[in-house]
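A short worksheet on the structure shown next.
Only a single protein chain was left out; the remaining protein chains are all shown in position.
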């Protein structure tokens, strides 16, 4: 599943989201709790539509994490390559990012 | 967050997914594990795009659960109301289900 | 592209949306106009993000048509089969409808 690439796009040891690691992990812990909440709803025979509403809410929260990761990737990795004047690398990174957006849209 | 309704649409003690409870809980446990895996990817400074790819995969898995819940709701609750000849109730349940689909589409 | 099926699910000469044909065609004409509007925006070198915002609006309008078609299909075709007591046919129609929802979600 790792991309061809898989090293950090900014050529450094830090991913684009480095400054927000703890916040992202907190968001994902909350989503993990929501997924456990879904199991509980099923366990307790909750009405189908109420479970579905909660599935949509968790899905939205997850997409929100995706959008934050995209923003920080563009902000630090893509803009970093562009600021460094490496046109070919910037083009590669932008295509890679828009392919990731396509996967989010299809998800 | 519970719907106005919130009782089982088939008027019985069982939701539409009753026969597949354990399978649904297993799917959701796997998704819970995937969300924990996302936290680990962040913790380990995984490349942004590889995390995003995995976010899309988890999102797709969650939508899959949504589609299964919808299928079983239509199969048992909505079709049940229709088979019982209650037109008004069937109409209400169909609108409720398509509004749930809208929420999934917006998620 | 037609489904295996491709005859009307209610066994009749009318699709589920028969009563709303003119309204659906009107909605689609408006969407056609919006797509022409997008061509004009591009022609006039409109700022990328403003074009993208409009693409999202047209996409939302199109999904709205999809949701209406789904609602009327469930209301008339699926509920009709269920009311007629044909369990096997109802099950088939529900699976077909949820697969259509999956295609909308992936679109």
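For clarity, chains are labelled A, B and C in written order, and residue numbers in each chain start from 1.
As a convention for this text, contacts are C-beta pairs under 8 Å (C-beta built on N, C-alpha and C of every residue); 3 or more make two chains touch, one makes a residue touch a chain.
This structure is a prediction, so every number in the text was calculated from the model and none was measured.
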Q. What residues on chain A make contact with the chain left out of this view?
A. 63, 67, 70-71, 74-75, 78-80, 82-83, 85, 90-91, 94-95, 97-98, 101-102, 104-105
(Q) Considering the whole complex, not just the chains shown, which residues of chain C touch the missing one? (A) 1-3, 5-9, 13-18, 21, 24-25, 28-29, 31-32, 35-36, 38-39, 42-43, 45-60, 62-63, 65-66, 69-70, 72-73, 77, 96-97, 100, 103-104, 106-107
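By our rule, only the chains that are shown with their structure count from here on.
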Q.
Rounded to a whole Å, what is the gap between the Cα centroids of chain B and chain C?
A. 21
Q) Taking each chain's centre as the mean position of its Cα atoms, how many Å separate chain A from chain C? A) 30
Q. Hey, what residues on chain C touch two or more of the other chains?
A. none
